[in-house]
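These notes are about the structure you will find just below.
What you see is the complex with one protein chain gone and the rest in place.
Take a look at chain A:
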Amino acid sequence: MVRRKNIAKKTGFYILVLLLVIFVAYPFVWMLSISFRYDTDAFEPGLIPERPTLRQYGELLGLVKSIREEMSQEEQQMMELIKDLPPEQQEAFLAEIGAQRKKETFPFIRFFKNSLFLAGISAFISLIIAIFGAYSFSRLEYKGRGMIQRSVLVVYLFGGTILAVPLYQIFVKLGLFGSGARSYIALVIIYVVQTLPVSLYMLGNYFRTIPYSIEEAAIIDGCSRLQTIFKVVVPLSLPAIITVYIYAFMIGWNEFLFASIFVRPYPEYYTLPIGLNELFNSAHAIWGKMMAASVVTALPVVIMFTMMEKYLTGGLTVGGVKE
């Protein structure tokens, strides 16, 4: 009697787990499935693709030409049009068209590089500033420290929505607008600010766990305070530093609001979030490619996360992710 009740309970529990797994995995499973199909097959009902293909990934990464490039008759028509021109002009014209078309199709690699650059640089700057700040918070005694620490925590709750208009006005006045490169400077500065509070908080918490006696020993051996930061504290907190870097990187990698405000007029400078969104809104029936792009966009973050899982989930519960 008791055993039967137990079995029923157990089965009920496993059904619950199964439902949870389906709830979480559902969109991901479809994303993967569609990414292995041709765009024309995107709406076949089954989950398993009938004509599986790696073509979408190949096109994204520039390994194969897109179908549009292959099949178009544009080349021949173009030749008809320009056959009366002198040959050197013909050549220049064709090169121009070719370059143009390459840009237009699906500039995923460019988005990817832009995002990598922006998120990488801003996370690095934020990390450096945060190492000094967190050391100051966790190791040095001075009046006003607690107040500053609390203000940082409160500021961490402010959101981009509230800052969008004033920051736009400020950067326009400073002249950091009007070209892609200038917008990038504005974006790096904004991303550093957005990531700084989390970085400070997480690093500060970690630095406090390092025994002070190790630093004292280094100071007795003749290190200055500043030297101990780089010779003792940084090497000892390498996992935390990598974790913080990944967090800051993810914030930049994800950011949409400010990217859309500052680089919308400059397609050359689109990051992944704004680039993919604009592509999605302008093109039709490219589900296969969108899903493959989604998978490739998610991969770096998911890989970093699985490699650093132990530290990162710890960090999640301590600091939360700035949103």
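Simple rule for what comes next: a residue touches a chain if its C-beta (ideal position, glycine included) is under 8 Å from a C-beta of that chain, and two chains touch if they have at least 3 such contacts; residues count from 1.
The criterion applied here is as follows: contacts and distances are computed from a predicted model.
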| item | value |
| --- | --- |
| Per UniProt record, name of the chain withheld from view ["Sugar ABC transporter permease", "PepSY domain-containing protein", "Heme ABC exporter ATP-binding protein CcmA" or "cysteine desulfurase"] | "Sugar ABC transporter permease" |
| Selected residue (touches chain absent from view) among A:Leu54, A:Val165, A:Ala217 or A:Met307 | A:Val165 |
| Contacts of chain A with the absent chain, listed as residue ranges | 13-14, 16-17, 20-21, 23-28, 30-31, 34, 43, 45, 47, 129-130, 132-133, 135-137, 140-143, 145, 148, 150-155, 157-170, 172-173, 189-190, 192-193, 196-197, 200, 225-226, 250, 253-257, 260-261, 272-273, 276-277, 280, 287, 290-291, 293-295, 297-298, 301-302, 305-306, 309, 313, 316-317, 320-321, 323 |
